[in-house]
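Yeah, one chain of the complex is gone here, protein chain that is, but the others are all in their spots.
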Amino acid sequence: MSDARTEVLSRVRAALGRPGSGTTPAGTVGAAPRDVVVPRGYRAAGEHAAGSPEVLEQLVDRLVDYRAHVQQVAETDLPAAVAGLVRELSAGRVAVVVPHGIDRGWLAGLGDEVEVREDSPGSPLPATELDTVDAVLTAARVACSETGTIVLDGEPDQGRRAISLVPDVHLCVVRADQVVQTVPEAVRLLAAHPGRPLTWVSGPSATSDIELDRVEGVHGPRTLHVLLVG
Amino acid sequence: MRIALAATCIADTMFPGAPRATVRLLERLGHEVVFPPGQACCGQMHVNTGYFAEAVPVVRNHVETFAPVADGEWDAVVIPSGSCTGSVRHQQAMVCRRAGLDGLAATAEAVAAKTYELSELLVDVLGVTDVGAWFPHRVTYHPTCHSLRMLRVGDRPLRLLRAVEDIDLVELPAAESCCGFGGTFALKNADTSAAMLADKTAHVRSTGAAVVTAGDMSCLMHIGGGLSRQRAGVGTLHLAEILASTREEPTALPATRADRTGVSR
Partner (left out) sequence: MSRTFLGLPRRLSRPDDDAPPAAAGAGEPPESPFGPVPHPQTPLRWGDAFPVAARQTLQNAQLRRNLGHATQVIRAKRAAVVGEVPDWEALRDAGSALKERVMAELPELLQQLEENVTARGGVVHWARDAAEANRIVTEIARAKGADEVVKVKSMATQEIGLNEHLAAEGIAAVETDLAELIVQLADDMPSHILVPAIHRNRTEIRDIFLARMGDAPPDLSDVPRELAMAARAHLRRKFLSAKVAVSGANFGVASTGTLAVVESEGNGRMCLTLPETLVTVMGIEKLVPDFEDLEVFLQLLPRSSTGERMNPYTSLWTGVTPGDGPSEFHLVLLDNGRTDVLADEVGRAALHCIRCSACLNVCPVYERVGGHAYGSVYPGPIGAILTPQLTASTGGVSGHDDVNAALPYASTLCGACYDVCPVKIDIPSILVDLRAREVDADRSRGGVDPWAAAMKAASWLMSDGGRFGRAGRAATLAHGLGGRDGVISAAPPPVSAWTRSRDLPAPPRQTFRQWWAKEHESPADAGGER
């Protein structure tokens, strides 16, 4: 008997009626399919430009619909906004994990009671430790307003996938110019680096498994704060 | 227009009121109706049950009977049934091709191109929505699956019904849900079919309508069979029977089992 790879590929060829391929397990040889042209009549982009007020308004609307928290802040107010959200986490000491490439200026407003732990692929924090921190702060690669989606691509300002997953609160900074309207715009941007590990986040974790009743907050972060800058 | 009528096998033998009303209605609108006597059935039952080989002679008979429409002898073929029209349009040529009968398939396509379900013929071909009908009763409309999703007749039947004088047209809850007929499905999966029918008849009864109407006698036979068994006192009429009704020649409310046996509604 030939190896599995050879046999499966031979069956596929037989199913498609390619010559000299034997048969499928049921003993059939299929007919050759017709040539296909993929119609691309769908919208490649939305009617609003990236970062336009319409797009930002739509993103906020969608995120709120998913029970995410959104603040629109000016660049200069970002450190204070980050500090404010961190203060709300706990009355006492607070631990926040950040990826090693985070913009240090974003942390400038944090007080002494906040312990900032840095994570990097070179010196990763164990998952059990990530489970004990209060929050994670990351940047993002791109956001899509129609679907309320933020995409992280694992670059140094966003970090390893585990850090935005295990902590219970995710603070995510999105720049206005990173917000596009449609999914195709986001995908084409990400296609420049398809090999990066991507995490598409649309609100906090959720489930509809019980009577299709949506419940926000399961295994992933139960709280998502989005800081929309600019 | 010269319009050839395909009466459908089920209406010809079981529910002649529907094709009779179709004739009355079209003649009233000033058209000539022709009934080619060679017709029998479109082949839908055989095709849908998987008996393609047995469907071929039935399809051939239909196609050859109505082939003159392709040569212009008639202007159109009308069928007072969504599912039969759907079968003519979407199944007949496929069955012919599978049997290697490409010539017959081509003729089938030419006939299908000039074949219309009743509401399509009225609204799209004849350009009328107000056919001058009068029907002073409460009516609810069930959009049959094949009219709705195979032919996409949309709201054509409702536009025709809304234009009927003195009609009290009430919306049917969950109207677009199948009644559970499905041809031989009603026999092969009788329990599931009955469960679907129970929901449909409950929705029909909730409207308080005296009549449930549709564009397909087969679905109406199913819904009507359930209503009759329940002695619901709700009758069934084909869309054509309501549209044919006038003050001068009104269509009577169908007798129901409840009426006949004296059970109150």
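Letters A and B name the chains as they come in the text, with residue numbers starting at 1 for each one.
Please note the rule applied: a contact is a pair of C-beta atoms (placed from the backbone, for glycine too) under 8 Å apart; a residue touches a chain by one contact, two chains touch by 3 or more.
This structure is a prediction, so every number in the text was calculated from the model and none was measured.
Visitor: Write down which of B:Cys9, B:Cys84, B:Val111 or B:Val153 is the residue touching the left-out chain.
Guide: With B:Cys9, B:Cys84, B:Val111 or B:Val153 as choices, the missing chain is touched by B:Cys9.
Visitor: In the complete assembly, which of B:Ala4, B:Leu25 or B:Val47 touches the absent chain?
Guide: Within the whole complex, the residue contacting the unshown chain is B:Val47.
Visitor: Which parts of chain A are in contact with the chain that was left out?
Guide: 3-5, 7-9, 11-16, 18, 24-31, 33-43, 62, 66, 120-122, 124, 127-128, 131, 144, 146-149, 154, 160-162, 165-166, 183-184, 186-188, 190-191, 194-213, 215, 217-221
Visitor: Contact with the hidden chain only, please: which chain B residues?
Guide: Its contact residues with the unshown chain are 7, 9, 11-16, 19-20, 23, 33, 35-41, 43, 45-55, 57-58, 60-61, 65, 90-91, 98, 145-146, 148-150, 176-178, 180-198, 221-222, 224-226, 228-229, 255, 257, 260-261.
Going forward, only the chains that are shown with their structure count from here on.
Visitor: Just how far, in Å, is the C-alpha centre of chain B from the one of chain A?
Guide: The mean C-alpha positions of chain A and chain B differ by 52 Å.
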